[in-house]
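Quick one: the structure is below, and I'll ask about it shortly.
Excluded from the complex is one protein chain; the other protein chains are retained at their positions.
Here is subunit A:
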Amino acid sequence: MEFFDRFAVPNPTFTIYASMVAIGLTMLAILVGITYFKKWGYLWREWLTTVDHKRIGIMYLISALLMLFRGGVDALMMRAQTAIPDNTFLNAQEYNEVFTTHGVVMILFMAMAFVMALMNFVTPLQIGARDVAFPRLNALSFWLYFMGAMLFNISFVIGGSPDSGWTSYFPLAGNEFSPSVGTNYYMLSIQIAGLGTLITGINFIVTILKMRAPGMTLMKMPMFTWSALITNLIIVFAFPVLTVALAMGTMDRLFGTHFFSIDNGGMDMLWANFFWVWGHPEVYILILPAFGIYSEIIPTFARRNLYGYKSMVISIVAISALSFLVWVHHFFTMGQGALVNSIFSISTMAIAVPTGVKIFNWLLTLWKGKIEFTTAMLYSVGFIPIFTIGGVTGVMLAMASADYQYHNTMFLVAHFHLVIIPGVVFAMIAGLFYWWPKMFGFMLNEKLGKASFWAIAVGVCLAFFPMFISGLDGQARRMYTYSESTGFGIWNMISFIGASMLAIGFILIVYNIYYSTRYASRDISSDPWNARSLEWATHSPVPDYNFAITPEVQSLEAFWDAKKKGHKLFKGNYKEIHMPNNSGVPFIMCCFFFLLGFALVFSMWVVAIIAAIGIFSCMAHRSLEQDHGHHISVEEITKTEEKLGGAKK
């Protein structure tokens, strides 16, 4: 039995036992359900082995929504605990675990996955490509992310969750102060998911640079594709830093090295620096695609072309460069001295300039536009004021000397939630509503969508504005409770009400998906929004091969000009289309990655070695196999096109 003792949760409470039972039952229900409905074959053929960027995008989307649920429950528990003074709903240890997993899940497993979902689905369509450059690697990316996320989530019931914050600063995250395996989970699951992200980065840079439709020069690319390109460049240069930092952290914890220890020549601030050298660009990895989405949606529903396209491109490039030069602002108070702080203070404020340019460009796009307030547009317009409040308080935080007052208070929590939620989450929901008909061939309900917008927009303001006040009054973040005499009670209660409204908003979105799946009309055109870019030029839902004929692009808003100026997008006749074959190897390989991560968390070396051999065997298999893909014949294309509503010329 001693062997199994290591898997026990160190601080078991009723909630954790209840979760164990719930997870067990859900797993059982899924397995029984799939078997009962005889869906194993379908699941394997159509999803687990797929290399189609559209299906991979949809799998990212489902995972992101699941993770949103997990992270959202964490958030609600935190707000519930702090809603009243001296509350005992969660104890200190549980609260530590909950805010840690909330941060990691929301940023790395929800927001990143959501970005990847839309990037995967939309980018190849926007550039008129058949798929990404390396479809097999794309599947590998997804499964690495998925297994990383699953590994992180089982920590809750097997061995204990990480509890040293999503930043996991050393020496707190070292063995001395975090003796449970929780932080091992943190290090290894993010490592596995991070590998997947890096691979995506490489994949999409090549795709966008090399696979654009004829005629689409870089300056004729849609803004979302531009933002995807720059985002992936940031990924390629930022994620290796995280890889190294996590590897060092893992070695400190498992092998007793002295990278981040405070004795024997280690340097604990090295972790903080590495973490934020990755962590700050990471913020822009999330926000730039969001900016790209707004730049698609706002022109579509303002019925005007995007104001200042060139300045938009220049500002995202400027933001990406600056994003690597600001990391110290996350720890102004940790003793760098005045000169270093001043430099990073100025570089941080400088980011507000290109961001401001973008805000004004969106406003000027709206100016004199014939604005149509769809759900996607509501989220995009709602983003502008709320994000600006979050952004302006960011400039306040950027002033190093003033930051001594704000550092580690609820003021900071309010700031970053008010940029991430309207910035990233609004964009993702807007993108979801906007591209949903392209993904599934029906539209989400607008009435429910608008209701969700109001719940979320009001909720986010109610939840986070009070934190500015309590933060300035001195409420520190990550404190599981406070006494009544502090006077924070009222602000936290308002926050809790706001958080509950956010929850209602997200429930409405999920209900909307269910409702629209059942009742929405399937009889929609391929271009329900009267949109501007190439993804709307093909059918909804999109056939496997994306475009029957590769489009030829003459202008920036290729599809709009095809509709209004009669540019011809599709010239010539159908030709045979070459497509990549499905493969189960990425999935199998990532199962080994999961096993490897799990074994390392618990220092089970034999299992780890077996899993590593498994991974290398999959790579060897890939090296030796000869897979030239398959061809779709002209007859088959003709048949599919006829079925989907005639050839699009």
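By our rule, a residue touches a chain if its C-beta (ideal position, glycine included) is under 8 Å from a C-beta of that chain, and two chains touch if they have at least 3 such contacts; residues count from 1.
Following the convention adopted for this analysis, contacts and distances are computed from a predicted model.
Per the UniProt record, the absent chain's protein name among "Quinol oxidase subunit 3", "Hydroxylacyl-CoA dehydrogenase", "Spore germination protein" or "ABC transporter substrate-binding protein" is "Quinol oxidase subunit 3".
When the missing chain is restored to the complex, the residue among A:I16, A:V73, A:L270 or A:M334 that touches it is A:L270. In the complete assembly, the contact with the undisplayed chain comes from A:S623, out of A:T88, A:T217, A:S521 or A:S623. Here one chain is not drawn; of A:S19, A:T257 or A:N530, the residue touching it is A:T257.
Note that of A:A80, A:L172, A:V206 or A:L472, the residue touching the chain absent from this view is A:V206.
Touching residues on subunit A toward the chain that is not drawn are 133-134, 198, 201-203, 205-206, 209-211, 236-241, 243-245, 247-248, 251-252, 255-259, 261, 263-267, 270, 274, 277, 578, 616, 620, 623-624, 626, 628.
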